[in-house]
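The complex appears here minus one protein chain, its other protein chains still in place.
When the chains are written out, they are named A, B and C in that same order, and each has its own residue count from 1.
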Amino acid sequence: MNHPDLLPKLLSMPDVQSAPDHRELAIDQVGIRGLRYPLPIADRDGVQSTIADCSVFVQLPADRKGTHMSRLVELLEERAAPGAEPIGVATLRTLVDALVSRLDAPGGRLELAFPFFVRKTAPVSGIPSLLDYQAKLVGELDEGRYTQTIAVAVPVTSLCPSSKEISEYGAHNQRSVITITARTREPMFIADLLRVAEEEASSELFGILKRADEKFVTERAYDNPRFVEDLVRGVAARLDADPRLDAFVVEAENFESIHNHSAFARIARRM
Amino acid sequence: MNHPDLLPKLLSMPDVQSAPDHRELAIDQVGIRGLRYPLPIADRDGVQSTIADCSVFVQLPADRKGTHMSRLVELLEERAAPGAEPIGVATLRTLVDALVSRLDAPGGRLELAFPFFVRKTAPVSGIPSLLDYQAKLVGELDEGRYTQTIAVAVPVTSLCPSSKEISEYGAHNQRSVITITARTREPMFIADLLRVAEEEASSELFGILKRADEKFVTERAYDNPRFVEDLVRGVAARLDADPRLDAFVVEAENFESIHNHSAFARIARRM
Amino acid sequence: MNHPDLLPKLLSMPDVQSAPDHRELAIDQVGIRGLRYPLPIADRDGVQSTIADCSVFVQLPADRKGTHMSRLVELLEERAAPGAEPIGVATLRTLVDALVSRLDAPGGRLELAFPFFVRKTAPVSGIPSLLDYQAKLVGELDEGRYTQTIAVAVPVTSLCPSSKEISEYGAHNQRSVITITARTREPMFIADLLRVAEEEASSELFGILKRADEKFVTERAYDNPRFVEDLVRGVAARLDADPRLDAFVVEAENFESIHNHSAFARIARRM
Partner (left out) sequence: MNHPDLLPKLLSMPDVQSAPDHRELAIDQVGIRGLRYPLPIADRDGVQSTIADCSVFVQLPADRKGTHMSRLVELLEERAAPGAEPIGVATLRTLVDALVSRLDAPGGRLELAFPFFVRKTAPVSGIPSLLDYQAKLVGELDEGRYTQTIAVAVPVTSLCPSSKEISEYGAHNQRSVITITARTREPMFIADLLRVAEEEASSELFGILKRADEKFVTERAYDNPRFVEDLVRGVAARLDADPRLDAFVVEAENFESIHNHSAFARIARRM
């Protein structure tokens, strides 16, 4: 299906994107979004293959009409090739540097959102299973300054302290998602960051639980009631004390078992 | 922005859709999908304004190249006009009849999916609030035979019987969604159908619950533990005994508070 | 199902949320999210019934354990009652003021996201039909200062200037969504804001187009090619010149017809 004979003729085609633009408006971000690519991700426990939803943007000066979108995909195509170096919190910057230099851009931004897995062992039976988290790495170069954020959405159990207190027995509980977005001063593993959320919840989750484990997590949650307010305060207090972080946002959403809406809380620090 | 002067010339434009097609393949459904339209819906408690996600399809004979999509939208535009007659389980057929007759089609199908609200009163305080359900009405004419289905997704609380039994205190519970899809022999209100699901759950949900109500629903759920299997069996047993129904599917999905996946069950009868 | 006899006993139940919290961490936002409520919205062309996805948050001081979630729903329940005053850009603040005062909170934030409809007339045939947009109103009180933003996502056609220039015939085009988020100094109708996006696109969209209209919009788009960069620059230039706006973000996403990913651009000013 290739037509290399057409190539010389086509290479002389007008390059509309490189023409000047007369509105004199610089663009903060221009590029591609919603590109799914399989990528190897390196983290605390080794390398895992995942499938990332990728956004790749550059800044565009006021006098340039357009950017070259195909080069943005090429950057990821190289990293998806067999044997390519995995991407991780310690190496993301090399990708952003390559982006800005190849596109000859004043700045650039890369966002990779992907399912991230941790193999956990059930609390009593010790049976292993994977748990999935939604993670996001963002690297940005703006006016020569590089910033990097790690975000991870952590599913947990929350059990309502008020319901426990006022009821003769039982207490409503539900699945919650705690999302931590952290601007890091030094590399910090995704697998470590998500543990903070799990430890502050009424209980953490597991893929496989045998009856003995189910008893354990049920009682653990009842012993550790947490409002949505408690979830964000507990996580924020620990992140505040962590010298590896510059700034953070912590959000918690409880998919209430007694309502058809969520309870939500958010604490932001320097972000 | 109208250009009526162009109209005579344009009306003589070729009508490609009406040309014959030579592959000799009839099409089961052709039309529009994903059209949002505000529509009045009539049900047990009166008329409510909702916003429907509409699909409107006709059957296309083997010898016709295409259908006239704009006429499908016109059908809904008429029903969205101020003062238009509301749509409900008892009147859906008139829309399907109009569809088939205007498009001169051998058959047709209309699907309206929309949020549906019921004003409920909290179990102890009696405070009113709305609860939202996702409903769907489908009417279809095929070989002269009309069938109609009503579907409603009902959010409820489920509390795990096993967790209650094996734990010294507490029991994991969560939000579940019970979906009933019913092919009806005679009109049946959405508001009545969804009650079957609410009554078979560990507890129904409310928009507003004061502390006294929260105690009530917490204890009610603990007193009525239900596996996902129990939810579908309880609903199926009642629908099976209802002479207004020809066929049904009942599905239940528990957004497990101790896992990051759902428990799911399904019973279908004659569907 | 009401049990008023239980009420006196229950009213003496402990109010855990009002207890003090000892972590000394104020919470930026706490409340409810994902609550669907039918609400009347007032805008340029009158009042329309819509269904909003509502978030209602308050700020929580460091010394208070929790907020009273049910009061947040009550605020919307009142506005959904028959005959209630519609909500619009000019009256949103009254809701935010009520929120902060009833919850005795230092600040609060209300977000209403909803489908918004405009009845348009086809460019040649003049046939009327509704077009749906996704709109969002946000009002926030923080340290006594009120800010309000209007956001609207506008579906349009974009036609690629490069594809037109290099191809002997045709040009790839596609549906795009231009999203304008504006912090306003004075009230500005949603229906007016979205027109800016429609006028800067290759073509605007319509629900119903007859053949004459289809010819018109096809040729209009070919006559007005726009890169994703042009879409955001065109809109930004006009918003920049509008004295009613304090700050804005304009984003455009092209669901490329020749790729399985989007082209995207973004310009932010003072936001």
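Just so we're on the same page, a contact is a pair of C-beta atoms (placed from the backbone, for glycine too) under 8 Å apart; a residue touches a chain by one contact, two chains touch by 3 or more.
Model, not experiment: these values are computed from the prediction.
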Displayed chains contacting the withheld chain: A, B, C
Touch with the omitted chain, as defined above, among C:Gln29, C:Thr67, C:Ser162 or C:Thr181: C:Ser162
Candidate in contact with the missing chain, chosen from A:Asp132, A:Glu165 or A:Asp192: A:Asp132
Interface residues of chain C (partner: the chain not displayed): 131-132, 155, 157, 159-160, 162-163, 166-175, 203, 205-207, 209, 211, 214-215, 217-219, 221-222, 255-261
Contacts of chain A with the absent chain, listed as residue ranges: 1-4, 6-7, 10-11, 13, 15, 35-38, 48-51, 70, 73-74, 77, 80, 115, 117, 121, 123-130, 132, 207-212, 215-216
Touch list for chain B against the chain that is not drawn: 10, 13-14, 16-17, 21, 23, 25-36, 55, 57, 60, 65-67, 69, 73, 161-162, 165-166, 227-229, 232-234, 236-237, 253, 260-268
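To be clear about the criterion, only the chains that are shown with their structure count from here on.
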Same or different residue numbers at the chain A/chain C copy interface, by half rule: same
Centroid comparison with chain A (C-alpha atoms), farthest chain: B
Interchain centroid distance [CA atoms averaged], chain A/chain C, Å: 25
Where chain A touches two or more other chains at once, by residue number: 162, 166, 260-261
